[in-house]
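In this view, the complex is presented without one of its protein chains, the others remaining in place.
Letters A and B mark the chains in the order given here, with residues in each chain numbered from 1 onward.
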Amino acid sequence: MAVAQGVRPTGQGAWVPQATSRRSRFIDGWRRFSRHKLAVLGLFIVGAWIVCGLFAPWIAPYSYRENNLAVSQQLPSAEHWLGTDRLGRDQLSRLIWAARTALIVAPFAVTVSFALGLIFGSLAGYLGGWVEGIIMRVADVLLAFPGLLFALLLSVTLKPRLVSMMEASSVLKDLVRSGYAELIIVILALSVVGWPGLARLVRAQVLSSKNSLYIEAARASGVNTWRVIRQHILPNILAPIIVVLSMSLGGAVVAESGLSFLGLGVEPPIPSWGNMIYENASNGLWRTANAPYLVWAPGAIVSLLVFAFSFIGDGLNEALNPQIGEGSR
Amino acid sequence: MGTLLDVKNLNTRFYTQDGVVNAVNDVSFTLDEGETLAVVGESGSGKSVTMLSVMRLIASPPGRITSGEIMFDGRDLLKLDDDEIRQIRGNRIAMIFQDPMTSLNPVLTINQQISEVLQLHLGMDKAAAKRRAIELLEKVNIPEAARRVDDYPHQFSGGMRQRVMIAMMLAANPQLLIADEPTTALDVTISAQILDLVKRLKKEVGMAVIWITHDLGVVAGMADRVIVMYAGRIVEQAPVGELYASPRHPYALGLLKSIPRLDEIRKEKLEPIEGLPPDLINYPTGCPFAPRCPYAIQKCLEERPPLAPTTSTKHLSACWRWQDVKR
Partner (left out) sequence: MASQVSQPQAATSGAASSQDTLVSIRGLKKYFPITKGIIFQRHVGDIKAVDGLSFDIKKGETLGMVGESGCGKSTTGRAILQLHKPTAGEVLFRDNGQMVDLVKMKGEDLRKMRRRIQMIFQDPYASLNPRMTVGNIIAEPLEVHGILKGKAAQERVQELLQVVGLNPYFVNRYPHEFSGGQRQRIGVARALAVNPDFIVCDEPISALDVSIQAQVINLLEDLQAQFDLTYLFISHDLSAVRHISDRVAVMYLGWIVELADRDTMYRNPLHPYTKALLSAVPIPDPAIEAKRERIILTGDVPSPARPPAGCRFHTRCPIAQKGLCDVQVPEFRNVGNNHFVACHLVPDGAG
């Protein structure tokens, strides 16, 4: 059975063959993604991060918290590839454990703000009217406020109260003891300020998709609002959202490090790339011990991840939009 | 009357990721001075690409004219450099498109756009150019031309824009007008106005017209001669009366039988052409219409019929069985 394989005119007589291949969308997308060499590199970097985060206990040669003053402030050696800090902790091991911190925090923050952004954005775009008015005005206010500052404010004012509340609960007590609870509060604060940007994107996408004929066709055949959003609008606006998602993961890693650097995120002894920079920079160790890599190694890792996510974002953009970069238009 | 345009063995290809698209294949035709030639075909038939090739307007890449000769007034257009072809375009060959907005500059007034042509090609001064622009707008029946000449394209309706385009095209006094589906996007009553206008201007100016369309009705009222294209190939070529009265290619016959007619008396079943046009990347070896053709025999699948004279030297058909094809 011959499938439609004619060419159809696009624009003024420029002819492009109809996409007729029966390769799956996935393989097709991967082909386009892999053409982007930097994106593949980014994928490797992110992969390394995830592996380090998941298997830190097995990969890291030493414990991240055990002090060993006998080997304090050592330069790199066969035993300690990146040397040790003032308390004799192996720096490489701490960097690897810090990957786990970032791996817990970043996806969590992004997921929350994305869930909020998707829900509010699609409701605003699809329903319009006063619903849209309220949601978008709130988003505007939040957008006008510097995100990090807002997170700081929230953490300064709410953190003590929330922590004491959590300590009172038997379930959450352990979380507080583990040292991650404070961070989660800050991340929640970041999520609250993080969704408006995405909500705007989603709303714009929904608006353009809402007026398309296939949405009208779905409504005409009796599909209800919720299913229209879920089945028809979301899959069609997913591409740009996935791209932004990838980019924001990089942003979330920076935010986590930044907060930890400022002493508002993860607190020692739990390592975070941010608090490692702070610790090693503030006590002047990196200068006295002639070991600048104590500061720049964690910094470089954060930058590398940001670049990696941005490259992946570019690659995804091409993979998900067949029209871009095909050169035939 | 002399021959104005003589196209020989024109081939145009598009090099895409999925393969080479054989958009125009061995197309040859001539056009006399003052003649109206209609090029009929469906989307993908190559009718627009053929004419864009004649104008050297094929985007490259992906497109390329791979071989052929386009003699216009004694010169081969394919051998001209970019400056020379620009001189011919807009000056001696004009083109109007389905969507006039694509060729009108939205930030310039109509006067600025028409005057530009007049000042550039005819060396008129500003005041004379404006007077002429108003004259041209009047010629295409735009009411209150003197006032509207300073309007912007968006201030005109679709039909009026097409008139403005025609006025612009007339500015340079071209010998040949190529009209690519100029009335397809317009309503019937507006389309009738434009057809009427072009017919009148053609007589007044004495230019030749190539009218690209899929509408067999428009062709019947406009053309002297008709070319029917299918899969990038000319399958039939005939004087307009003969084509409608006794088509000699099954595709042309099929088209005529498949369209409902306004003057249809009884309600009969339409006779559609079953199937789909062929893939222009994996171009069939035999007759490209054979898989859909009720007259097809084994030979049609194996050997491609040449475009050859039938009942007269003016009536050509690319069909092995043209003698059996009857209305």
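Keep in mind that, in the parts below, a contact is a pair of C-beta atoms (placed from the backbone, for glycine too) under 8 Å apart; a residue touches a chain by one contact, two chains touch by 3 or more.
Everything quoted here is computed from the prediction, not taken from an experiment.
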Legend entry - Given B:Met160, B:Leu176 or B:Leu201, the one touching the chain that is not displayed: B:Met160
Legend entry - Which residue of B:Val20, B:Ala59, B:Ala128 or B:Ile190 touches the chain not shown here: B:Ile190
Legend entry - Absent-chain interface as seen on subunit B, which is shown: 42-43, 143, 157, 159-160, 187-193, 195-196, 214-221, 240-241, 244-245, 254-256, 258-264, 267, 269-274, 276
Legend entry - Residue numbers in subunit A that touch the chain omitted from display: 1, 3-4, 6, 8, 18-20, 22, 25, 212-214, 216-224, 227, 231-232, 235-236
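Methods note: only the chains that are shown with their structure count from here on.
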Legend entry - Inter-chain centre distance, subunit A versus subunit B - centres from mean C-alpha coordinates, in Å: 54
